[in-house]
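Mind looking over this structure? Questions follow.
Omission of a single protein chain aside, the complex is shown with its protein chains in their original locations.
Chain IDs A and B follow the sequence of writing; residue 1 opens each chain.
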Amino acid sequence: MENEIRPPRRYKRSKLPKLVRWIFGLIVLSSFFWRLYTVIIVQNEYTPDIWVRLLISGLVIGGVYSLIAIGYTLVYGILRMINFAHGEVMMIGTFAGYFVFEATNAIRFTSSTGEITSLSNAQPFLSILLAFIVGMTVAATSGFLLEKIAYRPLRKAPRLIPLISAIGASIFLQNLAQLLFSPLVRDYKNPDLIARGQGWAITVAGARLTIPYTGVLTFSLSIILMFALYTMVRKSKLGKSMRAVAADKSTAALMGIDVNGVISQTFIISGMLAGAAGVMWGLHNGLVYYYVGFLPGIKAFTSAVLGGIGNIPGAMLGGMLLGMIESIGPTALGISYQLKDVLAFVILIIILIFRPSGILGEVLSEEKV
Amino acid sequence: MNKKLVSPSLKRGLTFGIVMIIFVLIDLDVMVATMLSKLFGANVIRGSIPDVGFMVLFLILFGMFVGWSTSSDDAKPTTKLFQALVAGLTLGVVLGLFDLILNQLIVTGTDVRKYLAALAPESIRLFLFDQGAISPLLHLGLFTVASLLGSLMKILLKSESASRFFKGVKSGYQGLQAKAQANTPNWVKKYGKFLLFLLIGLLAFFPPRIWGSYNNYVVGLVGLYVILGIGLNIIVGLSGQLMLGFAAFFAMGAYSVALLNAPLPHGIMLGFWPSLLIGILMAVVAAVLLGLPVMGMRGDYLAIVTLGFGEIIRILLKSDLLTSFTGGPRGIQDIRGPTLFGQSFSSDIDYTYIILVVMVLSIFIYKRLERSRTGRAWLAVKEDTKVAQATGVNIMTNKLLALCLGAAFAGLAGGIFAARNQFTGPNDHQLMVSMNILSILIVGGVNSIPGIILGAFTLKGLPEILREIENYRLLVFGGLLVVMMISRPEGLWPATRPNIEKDEGNKLKENGAPGEGGLND
Partner (left out) sequence: MTDPIIQVKNVSKIFGGLTAVNQVDIEVPEKHIYSIIGPNGAGKTTLFNCISGFYFPEKGEVLFYGDPIQGLSTNLVAWLGISRTYQNIRLFNNLTAVENILIGLHRNLKTNWFEAIIHTKRFQKEESGSVKEALRLLDYVGLKGYGDFLAKNLPYGLQRRLEIGRALANQPKLLLLDEPTAGMNMNETAEATHFIKRLRDELGITIILIEHDMKVVMGISDRISVLDYGTKIAEGNAAEIQANPRVIEAYLGPGGAALSEKYKKQRLSNAKSN
């Protein structure tokens, strides 16, 4: 009986799966480059101004993804869990900003020149600042409550359970928003100063191009916030505590670090960033509705993984990269704009198959391996 | 003593106050009041406002719940009451303040429905018991008293005499159970299972002919979700691979039947049964295509990848690019149904039969798989993959097998679904569908057939029956997932492992002699 079961003696670890993977990858990669070549060089129907326009919008959206991605990466680095409801935190930020602008728009008074105008237009900078502050605060609070209610009780549970709780929280928040505010898709009332679509006019290769005000605002604010966060994590006491908790929770606790507090603060910070991203999304894209957080959430997670989960510069890089790919990709590959989400998902799958640790490498806690 | 008691009760009152405010903002209070009125027999016309009394009832019940949960189990009665008092007062104060705002809205005639869609003036008035300015005080009083009542109930039910009473009832019941088991004649034990199935079979045959097409629709829907639940359970519950894009396999089956059985876009009329088989095959192919690359991925990444996979399929089905092949965003209409022996077999009654038969078959297959070498191998992979492999289980083959079998079930359900609805489109296969099926599994209980049936009924059947809940269904889903993970992750009807040693022992007792066979013949 033993003899029938023993496999042939010189049975090596089969190299086949790895080979299949590499062949598959090679096919995908070469067809990808072939397609790029065909569309860009051969067909050449796109003038430079189109590329510049796409580049700009890619940078803008990349900034938004980066901010949300940092939130994912912070939480994954510390708790080793995907905060599935993070997209909804962004959505909450978007809604908060929307209400602020509705309010500032509704407050009307007579200005010094005698015309009737809204607070929004009389004091645009104040309104914008207010929108961001309120958006970030409300989102941060949501992140804090989310952790406290749905994740903290499950700190010690096997990995699947908090993930399902996160999914539940995501569904819950989406539908709460839908029930509260109806499925109606609403518009952001930007102050006239930064109305959507308005911007600086430039000429590129003979064609007129607009650099949108909202885009510049979004991009610069993203960079500022990313820089602030990175400095905070590297230099401040909180940042050190966060890294310590991420590396080894129990030892950090033994060293006197308030682990629960640090985790809460992590969620607060990632919530703040997501809230800012949400307001930016509203200003630039104009749309706010209960489902607005879902796709950006997934794409931001893809960005975080792309750059290396747990790795903050990685999240920033990944966000920017994904924004560019999403913006320039469909045109460069000659496929419909509808399929840009498919592109993002395909990239996610490819990264997770071939380089799950991301471009800049993972930074994860030792435990739970 | 005071500070320690006051603070948590205060927090609780505050929390529940906010919960109630949210309820009002989403019109849940009116919904519950309507349901309560239905419960008491009132004939409710759609869209009408229930009687004030039921709103009062709802708020009283809510208050009692707050009082009950604030009273710590092991506190003295006076302490319990004190806790409830604090919570109730806080609750009342919070809501009283809220009422002041609501009153302002009514008085000034402002309609906030531009922003808060559910806050109709009638709803507000109902919440305020139509009492205007004194409603804050009314609420304060109501909640305080209700909270105390709740605490009182806890005191009574948790007291010595009460627990003795309940214990007595329980042991009495167990005694009866034991007696009944001892006294059943042997023939019932042997043929009981068979008779039960016969009875169920008969019961399943007649009602579909009688109770009307709507009930057939609901039963069919629940049945389909049971089949889907079983399929997903093989992947998630048995082999432990968290799959969030299960709808993709469902789509494979649905679209196969649709594309091969409808006038547009292809005009092929292959017939239901062959195209159903093709649908199952397509689902399995998709499973292999998904499974091979993701073999080594860790759990949470696998979840996201499968989610992406599901979304890719959906977007492709919806895209203009593939419209000529898939019918695009409009979907496929006029799908022809099954025929049996030449006769059309596609009335709603017939579909119910089909679904019930397939459901029973699925349960049967699942049970056989679970209690076999393959089923155990899957569970080992789920428990501890590395050790399972070191114990001789081939991880890759088994994981892939689980994916394929689970996908087959989904394809099967998808094909039947499409034919029954005579229509399918990309919206039938979105992420929410996958989440629904996962929720059924989690809420009902993983690896548990009664759990899956219970889950399917609760999450799909109940909302159909209780139409009022429909709007709140997903909200409750999401909340339920979170709550269940925290308090009862094993589900409403948890699974149990088979008692192999006991069964062997019983078998030996019955047969009186050791059985033949063994590994070493």
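Simple rule for what comes next: a contact is a pair of C-beta atoms (placed from the backbone, for glycine too) under 8 Å apart; a residue touches a chain by one contact, two chains touch by 3 or more.
Keep in mind the model is a prediction, meaning the values are calculated, not measured.
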item	value
Contacting the left-out chain in the complete assembly, out of B:11, B:38, B:376 or B:473	B:376
From B:401, B:437, B:456 or B:480, residue that would touch the chain that is not displayed	B:401
Contact with the hidden chain (one of B:365, B:432 or B:462)	B:365
Touching residues (missing chain, whole complex) on subunit B	365, 368-369, 372-377, 379-380, 383-384, 386-395, 401, 405, 497-502, 504, 515, 517-519, 521
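Assume only the chains that are shown with their structure count from here on.
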item	value
Contact set on subunit B toward subunit A in their complex	22, 25-28, 115-118, 242, 244, 292-295, 297-301, 303-305, 307-309, 311-312, 315-316, 318-321, 396, 435, 438-439, 442, 471-472, 474-475, 477-482, 485-486, 489, 520
Partner subunit B, residues of subunit A touching it in the complex	1, 17, 20-21, 24, 81-82, 99, 102, 149-150, 153-154, 157, 159-165, 167-176, 179-182, 184, 298, 301, 305, 335-336, 338-339, 341-342, 345-346, 348-349, 352-353, 356
